[in-house]
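The complex appears here minus one protein chain, its other protein chains still in place.
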Amino acid sequence: MSFSVTVRDHLMIAHSLKGEVFGPAQNLHGATFVVDATFRASDLNADGIVVDIGRATAELREIVAAYSYRNLDEDPDLLGVNTTTERLCQVIGDRLASRARDGALGSARLSGIVVTLHESHVAWASYEVAL
Amino acid sequence: MSFSVTVRDHLMIAHSLKGEVFGPAQNLHGATFVVDATFRASDLNADGIVVDIGRATAELREIVAAYSYRNLDEDPDLLGVNTTTERLCQVIGDRLASRARDGALGSARLSGIVVTLHESHVAWASYEVAL
Amino acid sequence: MSFSVTVRDHLMIAHSLKGEVFGPAQNLHGATFVVDATFRASDLNADGIVVDIGRATAELREIVAAYSYRNLDEDPDLLGVNTTTERLCQVIGDRLASRARDGALGSARLSGIVVTLHESHVAWASYEVAL
Amino acid sequence: MSFSVTVRDHLMIAHSLKGEVFGPAQNLHGATFVVDATFRASDLNADGIVVDIGRATAELREIVAAYSYRNLDEDPDLLGVNTTTERLCQVIGDRLASRARDGALGSARLSGIVVTLHESHVAWASYEVAL
Amino acid sequence: MSFSVTVRDHLMIAHSLKGEVFGPAQNLHGATFVVDATFRASDLNADGIVVDIGRATAELREIVAAYSYRNLDEDPDLLGVNTTTERLCQVIGDRLASRARDGALGSARLSGIVVTLHESHVAWASYEVAL
Partner (left out) sequence: MSFSVTVRDHLMIAHSLKGEVFGPAQNLHGATFVVDATFRASDLNADGIVVDIGRATAELREIVAAYSYRNLDEDPDLLGVNTTTERLCQVIGDRLASRARDGALGSARLSGIVVTLHESHVAWASYEVAL
């Protein structure tokens, strides 16, 4: 038996990717990432929830806002990071996981977090981390 | 190796949630829940399916119809239940699981059921149960 | 030649509908309405936009928030109103139109507003008003 | 009586917007635009179509590819253009209209073209031009 | 001022298209068409609706069911019809219009009907007819 709750937000960024495999995406370009953050738990808390949707939305909003409307190539936090869709899933997922461990998401006993970034209607990536 | 089949339906209900964490959702309000019921199996049956989509749809329809166009706060089956999205996933999932165990879904050897309720375009919850 | 911009939000309400045509929806039940507000103009303003998406989103949010997490049957503003999806489109659309006429949406010369409410994945309604 | 056909593609670009109204979007950032191109006609041609979907898709692809994976702030074609979502709809729509007038879309007698760019799951813009 | 209501259903058919423009679609193949039927009216009726969603859904269902799970190349009603997505929109739209004129959709004073068939996530067609 397991439960999950997912909330959705988005961010719009510029970046370039390093490596021949990326072809034209080595140019400075950009993306809208629609972000889904999933919180997993093996049971519900006393309120009957995995996590407060309002609080989860607010935490995700705060993390996403820090990158929004920026050029990730010049972000000091991402120096040396190839900001692929997969890696950005991890960056956001690890930040959410850190906040969950610090208790920012309330009393829920979370077992894991999944972050999915949709880069278009035909491609998306996910990262899952255990808590 | 594993397979799954998912069918979608929806229900429209009124309810209120108990607990300060729910803020304004403590008021009597309502929701459309778009319901996805996923049936898992480790292999296909002789017909090459996990479950008959028509039968799965009919079973889900019958379960969902019992709650549709109602005020869940006054439903005798849900007395004392905080009808969060997560808990409603469980209610519907456990009913589907019960029918699956009773053979209502045919010959498929199901290994699990997942029920996802979408409460809006930006939030949804899931419940998974093994069979 | 014409342009439009659309922003999306949602509200969750309880209500009942009056009239035999509504069958079980005469019971107190509820809905999530995903709301799309479209702003039309025959040309763009000096900034190259129909309307500031941030401002349009904020105006829609404020109108939608006034009805969110409530039982519309008890809303003094809606006394005697059969709160069908179509009628709620009109209520929201007329409020947006009023704000647009008062200049709340900035310098854009809007020619019309359309409001669409999605009540499920299989049904939605729209209202269009000229400005 | 009227008909239309719509095809979908997408592009990923970097850009910045000029004007205080854009707030943080004045920074260099980026977007994925999911592009819908709609072709309108008052009747079908001898093949029973508005336009060959394959050809429409190919024309849209070629136009979209010219901007894909680029920084629009440095595009010589867009010098002095504030590349808002609305304006990019117009740029793409006018290019499609020009090709339609040149006969690139075949024998269909088109009456108009609509281009919609979705910048996220909660905001999109459209441009319509008569032919 | 105008209103509309849309309901969604789907059908799954085999067919082939006649004409070189269709390339490989000249082979016998098939499609799922997700069908949206929109009913337009300049005002709401005494119940506050354009059309009863239940009745509209039932009428659409009946029309769609007549073509479902069939090979349209062998349908006597479609002899000599090139069953393109556009033409199928018209076939379904004209049948709905006929029923609307016969009063099957109730007391609503409808001004028009639009039928949209989605043939994939990247292509769809529409037909609009006045009433």
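Just so it is clear, A, B, C, D and E label the chains in written order, and each chain counts residues from 1 on its own.
In this text, a contact is a pair of C-beta atoms (placed from the backbone, for glycine too) under 8 Å apart; a residue touches a chain by one contact, two chains touch by 3 or more.
From a predicted model like this one, the values you see are computed outputs, not experimental measurements.
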item	value
Missing-partner contacts on chain A, residue numbers	18-19, 21-23, 81-87, 89-90, 121-130
Missing-partner contacts on chain B, residue numbers	1-9, 44, 47-50, 52-54, 57, 106
Interface residues of chain E (partner: the chain not displayed)	8, 10, 12-15, 24-25, 27-34, 68-71, 119-122
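Here is the rule we use: only the chains that are shown with their structure count from here on.
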item	value
Inter-copy rotation, chain A to chain B, in degrees (Cα atoms; steps of 5)	120
Computed distance of Cα centres, chain E from chain C, in Å	27
Shared-contact residues (touching 2 or more other chains) in chain D	8, 121-122
